[in-house]
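What you see is the complex with one protein chain gone and the rest in place.
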Amino acid sequence: MLTYLRKRIISSALPLVVVVVGVFALARMTGNPASLYLPLNATQQMRDDFTARNGLDQPLLVQMADYFGGVLRLDFGQSLRTGQDAAAMALRAFPATLQLAATTMVLAIILAVIVGCWAALKPNGIADRISSFISMAAASIPDFWLAIVGIWIFAITLGWVPTSGVTGASAWVLPIATLLLRPFGVLVQIVRGSMVSALSEPYIKLARSRGAGELRVVTHHALRNAAAPALTVAGDLTVGLVNGAVVVETIFGWPGIGKLMIDSILQRDFAVLQAAVLLTAVAIFALNILIDMGYALLDARVRPVTVKA
Amino acid sequence: MNSAADQATLPRTGPAGVTASQPHDVVLQVSGLAVDIRTHRGTVRAVNGVGFEARAGETLALLGESGCGKSMTAKALAGIMDPVCDLAEGTIVLNGTDLAALTPKERLKFAGPELGIVFQDALTALNPVYTVGTQLGEAFRIHRKLNAKQAKAEAIDLMRRVGIPEPESRVNSYPHQFSGGMRQRILIAMAVALNPRLLIADEPTTALDVTVQAQIMQLLRTLREEGQMAVILITHDLAVVAEEADSVAVMYAGNVVESGPVAEVFADPRHPYTKGLLESVPVNLERGDQLRSIPGSPPELHDIPSGCVYQSRCPLVQDICRAQRPALRPAGRRRADNAAADVDQATSATNDGGTAGRPVRTAACHFSEEITNA
Partner (left out) sequence: MTSPVTQGAAQEQPSSQPPTRNAPNARDGQPGLFRLLLKDRFASVAAFILLLVGLTALVGPALMGDLATKQNLLFANKAPFTMAHGWEYFLGSDSLGRSMLARLVVASRTTLSVALPAVAAALLIGSLWGVWAGYHRGWRENVSMRIADVIMSFPSLLLAVVVLYVFSPSAANIVLILALTRIPIYLRTARAESAELQSRTFVDAARTFGAKPNAIIGRHVIPVVLPTLLTLATLEFCYVMLAESSLSFLGIGIQPPDVSWGLMVSQGRQYLQTAWWLSIFPGVAIVITTIAANVLAAWLRIATDPAQRWRLALPRQRLIARIPVKEAQP
């Protein structure tokens, strides 16, 4: 188990390293990072100051070492906008995103399991139609537009929920509904598909031959086997959820990491953008490890060193 | 090896032990069983008018080429058919209850305590994500409402019964951690957990090597005798049938073409297909002799001929065979002895109360009497 975990950590850490190096490379690619970090109308004096202060006149290797040191100390410099510590700003915005994402994910899983199982048991039934529709919608409807339609109908026309902000429970409805669509649409198809194939396995027949009823067959036997494929896409879904969070937070004024990123882009605040991007990368990395552990817990067969295909 | 099979103390009552004077109770009486499969090319009948009976403590063998509907029959009996299959006709009377008339839900009460089934491929028949203990204990949890701890104790007991060494520690292992033979033992343990009256074993030894095969057959025999179970054994191995079974039903293209006590059927087959099947086994074969297999192949399910199902491969085929499907009729030596009673039994394919005499010899061939067995 430990060997397995170590192996997974090393392979999942690779993207993390690539991101860190990539951000450094991008920042240097434009020539002088001063043009990235400083406002567009900065004077030459400001640029020179900046260059000297940040050791940009030093050799590239020294700069790189400095940069990595900074990343390890969570030191990304100060925000141009607010003068605050960039890492602190990113960390402060993080919980809001986490709440939103976690709630969405839990809801998506619960709904997908219910609808997906039901659809697998009753092909062509209502649930099957719902699941097909949701999946089609998830693959076709832009989330930002869905959010705007939601605001138009429920906030502006009907006045049931606020158009933006985090005031009260009703403010959660539209952001979560928007964010929910994609993971729900993907998961419900996965659950349905893997339930259909799990239900036709010989061990399900054998469970029936022991007198296990429909409910028990689904909850005790098929669901756990069907969970593994769902878990494999969980990583991709989370990555997609970050994409969605950027859009949803921007539209609904949700003070999370996605909004922070877009704001810092629009105001050319590179230090904050960098901190936010790296923090997100770390969060995804941690989650992938968790998913792998969940996978191993779920299915004894992957516990040995060999990894899923 | 310290297996339960070796500890067997009961005397073996094989085919030789069964005499006309000591008939066993009929546990299962199947008649007119028909199964339809819905395919994209229309509905086909995979099992057609199958009837047989299984008696307590005895083994009934189902014999026939691949695809003739043996597994389908077994699944229909156990009520675990694929969703595309329908039980179209027939009765399955198990200890006086017609299972075919029950709803799937009512049937669950019988699955386990009355009837157990063993599949061929033990790896896919066991759920990979649960320990064998959990799966073995499930029957007790469902039917006896035991808690997890009691169920585990029962599971250990069962594992010991089927000869799995160190059951206390192995109970927490996962299916993939067992060898093929051990997995088959677990599967058998699962089927006999609640001491069912009927055990269906669908090719329980096909995937195993010869020594393990013998051990598994030994185990099945022991369990059958201990529990006075009726066993339906599906196999391709004629030697096993000759050795283990008391009676046999030969199937072809979804139909039973011949049935009766094993010794009689094998000694004096009354259907050309049975004869061909027996001749394809290499007995007393001289070096260089031709192995005689039946030429041709069984008909596809969607174009089974209207006359005799065997007409396309039968050496004795006549016009009447193509025109008219032969019914399953009493046949063989004993026909002359007690013809009247047997005709009655065989044609109605039922049995009065299950205590009647030995199984009847029947065959479905217009020229059953013309077959010569050298």
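Here the chain labels run A and B in written order, and each chain numbers its own residues starting at 1.
Note that in this section a contact is a pair of C-beta atoms (placed from the backbone, for glycine too) under 8 Å apart; a residue touches a chain by one contact, two chains touch by 3 or more.
These numbers were taken from a predicted model, which means no experiment stands behind them.
Asker: Taking the full complex into account, find the residue in A:Tyr67, A:Phe270 or A:Tyr295 that is in contact with the omitted chain.
Answerer: A:Phe270
Asker: Out of A:Ile9, A:Val239 or A:Leu290, which touches the unshown chain?
Answerer: A:Val239
Asker: Kindly state which of the options A:Asp85, A:Asp143 or A:Asp292 is in contact with the chain not pictured.
Answerer: With A:Asp85, A:Asp143 or A:Asp292 as choices, the missing chain is touched by A:Asp143.
Asker: Tell me, which residues in subunit A touch the chain that this view leaves out?
Answerer: 11-12, 14-15, 18-19, 22-23, 26-27, 29-30, 36, 121-124, 136, 139-145, 148-149, 151-152, 156, 196, 235-236, 239-240, 242-243, 246-247, 250-251, 261-262, 265-266, 268, 270, 273, 277, 280-281, 284, 288
In this section, only the chains that are shown with their structure count from here on.
Asker: Please tell me the distance, in whole Å, between the geometric centres of subunit A and subunit B computed from their C-alpha atoms.
Answerer: About 54 Å separates the centre of subunit A from that of subunit B.
Asker: Could you pull out which subunit A residues touch subunit B in their complex?
Answerer: Per the stated touch rule, the residues are 200-203, 205-213, 216, 220-221, 224-225, 228, 298-301.
Asker: Residues of subunit B touching subunit A in their complex?
Answerer: Residue list for subunit B touching subunit A: 75, 78-80, 82, 105, 108-113, 115-117, 119, 121, 124-130, 138-139, 142-143, 174, 176, 187, 190-191, 193.
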